[in-house]
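A single protein chain has been omitted from the complex, and every remaining protein chain is retained in its original position.
The block that comes next holds subunit A.
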Amino acid sequence: MNRNNRADYLGHIVFILAILLGVPALLGFDGFELNTFARYLSLAIVASALALSWGTAGILNLGQAATFGIGAYVMAMHLKLVASAGNPDGLPDFMGWNNVTSLPWFWLPFQSLTVTLILGLALPALLAWAMGIFMFRARITGVFVAIITLAFLVALQLWFIEEQRFTGGQNGLTGLAPLDLFGWSVDTYSLGFYYLVAGCLIAALVIGSLIVRSKVGLVLRAIREDSQRVRYFGYDVARYETFVFSTSAAIAGWAGMLYALVLEFASPTYIGVAFSLAIVIWVAVGGRESLVGAAVGAILVNLAEGRLSDMFVESWLLILGVMFILFVLFLPRGLYGLLRQGFGRIARLREGQGPKDARAQESAQ
């Protein structure tokens, strides 16, 4: 374990302690505040999912909101069915308004919570896998991946809005039942729910970190640098890329399920371009090279958004925009890059190297 990793581990521990103990204490265990912060944490999950594919393998998925949205809809469909259990045929209300007489076949699996939880991960993963095979076998890289995923996102959103009979259209899915999680009736304004989301975030970070720190992460970083060279060592580059793309999609779907729980509805705006680009911004602010950095970025930007919009009702978007521009201009590696630079400098000073030498090494990095 080298020095930089030690700093990383320290950062992870501080982060985990902060969200498990610090945040609930600071918020005074207030249900409303905890619910708001649980929303930030679910967004932190999707941000770290993007960092997994973008930061590690260089795959910029501008359609990350698509898989997130699918997760949200999957969860909402289950809760809608539970809420509609008293209706004739268990038919959701909006279907009746749209002259649908019986429950469509693809809604049936969502009556079971277990199937719902599995599909919330599996559907985004399968979709990403299919896209990944198509893109990465054809050796599509860089900006073209970004364009294809963005186009897919737009098409998916249009389709969800268009198929109002089955998806609730522009209104999305509202009037959901509270989740009954294997006997535990989930109150989204409780400390228990906050810890459910925090636990999911930590689990997602652990899974992501295991991938990044394994040899798979090494191969992916090498692919980011020179994918052709990696092939001459015998690695099936397309398969590695598809793997990380699908894993990232599954984690995004997971985040989407939690998000639908927090907000108690699913809306086509979750599958929107604006939301998808927002994820990219959070990751850029936090630092795409670190999963925890991306999570912190999502939490901080959303916190800032909440506070700024309270303080500057008219101009908060402008202030936020200027902040992002400053970040991209002066901190291209995000907060994580800044911290890493700081740690590196302290460690070198401790070793007694001259500051000149340290600067030379830094500029080389």
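Here is the rule we go by: a contact is a pair of C-beta atoms (placed from the backbone, for glycine too) under 8 Å apart; a residue touches a chain by one contact, two chains touch by 3 or more; residues count from 1.
Following the convention adopted for this analysis, contacts and distances are computed from a predicted model.
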Among "dihydrouracil dehydrogenase (NAD(+))", "AtuA-like ferredoxin-fold domain-containing protein", "Glutamyl-tRNA(Gln) amidotransferase subunit A" or "Lipopolysaccharide export system ATP-binding protein LptB", UniProt-listed name of the chain not shown: "Lipopolysaccharide export system ATP-binding protein LptB"
Residue of A:W105, A:F182 or A:F233 in touch with the missing chain, whole complex considered: A:F233
Where the unshown chain meets subunit A, residue by residue: 2, 210-211, 213-216, 218-219, 221-222, 224-226, 228-237, 239-240, 243, 361, 364-365
